[in-house]
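Presented below is the structure to which this report refers.
For this depiction, one protein chain was excluded, whereas all remaining protein chains were kept in their positions.
Entry: chain A
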Amino acid sequence: MSHTHTKYYYPYVSPFDPCKPISPKSYVTPPQLYLGFQPPNLPQYDPKEALFRGTLWPALYSKYDKKGDRGDVNE
């Protein structure tokens, strides 16, 4: 089962807010929140890619994009 690493929510927006509202807003829910005790024999990256990513296992890899690239909408 795979989970999204980013969630979105819609904060309350007042008609009197001084700045252009950002909605939805995003927050990060990285994979370790869901894995529980890591099961054995999960698929692995090849060694070179593992060194580059910081983990052997795709199940633990969390891609992090800048806020602007995650879909926070400012309108």
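For this structure, a couple of remarks:
Just so it is clear, a residue touches a chain if its C-beta (ideal position, glycine included) is under 8 Å from a C-beta of that chain, and two chains touch if they have at least 3 such contacts; residues count from 1.
Heads up, the rule we're going with is that contacts and distances are computed from a predicted model.
Between the names "NADH-quinone oxidoreductase subunit E", "Spore coat protein JC", "Heme exporter protein A" or "Amino acid ABC transporter permease", the one given in UniProt for the chain missing from this structure view is "Spore coat protein JC". In the complete complex, the hidden chain is touched by one of A:Tyr9, A:Phe37 or A:Phe52, namely A:Tyr9.
The missing chain lies against chain A, touching residues 3-4, 7-12, 27-30, 33-34.
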